[in-house]
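Only a single protein chain was left out; the remaining protein chains are all shown in position.
Coming up: chain A.
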Amino acid sequence: MYFSRKDILDIASLSVEEMTHILDTAQGMKEISLRPVKKVPTLRGKTLILFFHEASTRTKTSFDIAGKRLSADVIALAKSGSSMAKGESLLDTVKTLEAMQPDVVVMRHGTSGAARFIAGHLKCGVINAGDGRHAHPTQALLDMMTIREKKGRIAGLKVAIIGDIAHSRVARSNMEGLVKMGAEVRVAGPPTMIPKGIESYGVKAFFSVDKALEGADVIIMLRMQKERMNNVLFSTEREYAREFGLSEKRVSMAHPDAVVLHPGPMNRGVEISDTVADGSRSAILDQVENGVALRMALFYLLSGGVRNADED
């Protein structure tokens, strides 16, 4: 398949064929990370800029490693230390980045739509590493990759996404992707965390986690952002953990072979109990591993997707 996209901004704009192609490519990349010398020359001479305008360790590290395993030059910029901190506009920063002739810019930003905004002003490729509440396409793709690996398929699976749907870009991208791939998606959380118009995603919303978990093949737990407590979205962590957290007992409502995903970092004891996080159903570390392969695949595809002969 010829992959002709300039950017990966969200899941909504990707077709099933494109997503499948990305997942297949990522599966092929996975083996590189298992070699004694974890490096191929595929992107030698290419420049990747990681522009993280919002704090993140794991996603940034994952992109960083992905770029380096493909031999690209990876430059990481953070908000502090960059001119953004000094009040420069996003447009000016982006034009400055462009002048450095990168091949791909990876951006995380706290504002919904920020990735689309910069993509409209950049000739190089843009990968959205999370923009506000809007989208986190690489997370959704690595989740789909993990599900496909564990379950052999996505279509027809019952997937429950639990937590603060309203403020989660991970939830949005996963709902879009999984529904498109043919899964039956349920979401659950307190009504304060279920956004207006959720039906338009083609998902079923529950206020009871137990109901959403009934027979689920996959459980995706979202990270509870504690600062949300100030926005009166819930009462106490204690009550949240009891009513909406994933306990061993709750997992038993799901299908016996259900797998548990979490985008991390986890609040153990709040949205997920220790025993579940570390238990046999947990695919949380597989997600991390797949994240690197998935991001390698995207760098590769956005850079033209031509493999060097010595790689195979």
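Things worth noting here:
Note that in this section a residue touches a chain if its C-beta (ideal position, glycine included) is under 8 Å from a C-beta of that chain, and two chains touch if they have at least 3 such contacts; residues count from 1.
The rule is simple: contacts and distances are computed from a predicted model.
According to its UniProt record, the chain left out of view corresponds to "Dihydroorotase" among "Transketolase", "Imelysin-like domain-containing protein", "Dihydroorotase" or "ABC transporter ATP-binding protein". Screening A:V74, A:A135, A:M181 or A:V276 against the full complex identifies A:A135 as the residue touching the chain left out.
Within the complete assembly, A:R116 is the residue of A:R116, A:K150 or A:H255 that touches the hidden chain.
Here the missing chain is touched by one residue of A:I198, A:M253, A:M266 or A:V288, and it is A:I198.
Touching the omitted chain from chain A are residues 12, 89-91, 109, 111-114, 116-117, 131-135, 166, 169, 172, 195-201, 231.
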